[in-house]
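Structure record follows, encoded as structure tokens.
One protein chain is absent from this view; the other protein chains keep their places.
Moving on, here comes subunit A:
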Amino acid sequence: MRILVVDDDSLAGEITAAYLEALGHEPVIALDAMEAASQLDTLSDIALIVSDMHMPLINGLALLEMLREQGITLPFILLTGDEPPTNATQQPGLTACLQKSADLDVTLAHAIEQAFKA
């Protein structure tokens, strides 16, 4: 399926995209929230969003809020370099909050599976 990857660090975005590709998905990368919004406008088949937490101006959680305000309810997975903050994991509409690590492929696969199970 088509997955939107949002990360201001292009290399980090490509790593995430590589993992998703290996899982058989079709990732598209956006470098910030604005680009993410325009990708969502143009590509109607995006089924899930994987976003970095720390980005300048609009961070991952703010992006999630922004999308929800616009009525976009796609599953949303947040990536962070830190231990997932506890208040973030309770954010309504957030599918999962994953820590960036070398086993991101496993945790991502699991989170995506969970997102579509519900």
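Remarks
Methods note: a residue touches a chain if its C-beta (ideal position, glycine included) is under 8 Å from a C-beta of that chain, and two chains touch if they have at least 3 such contacts; residues count from 1.
Keep this in mind: contacts and distances are computed from a predicted model.
Candidate names were "Xanthine dehydrogenase YagT iron-sulfur-binding subunit", "Tripartite tricarboxylate transporter permease", "diguanylate cyclase" or "Membrane bound hydrogenase subunit mbhH", and the UniProt protein name of the unshown chain is "diguanylate cyclase".
Between the chain not shown and the residues A:Met1, A:Ile15 or A:Leu74, the one that touches is A:Ile15.
Here the missing chain is touched by one residue of A:Pro56, A:Gly71 or A:Pro92, and it is A:Pro56.
Within the complete assembly, residues 8-9, 11-12, 14-16, 18-19, 21-24, 52, 54, 56, 79-81, 83, 100-106, 117 of subunit A touch the chain that is not shown.
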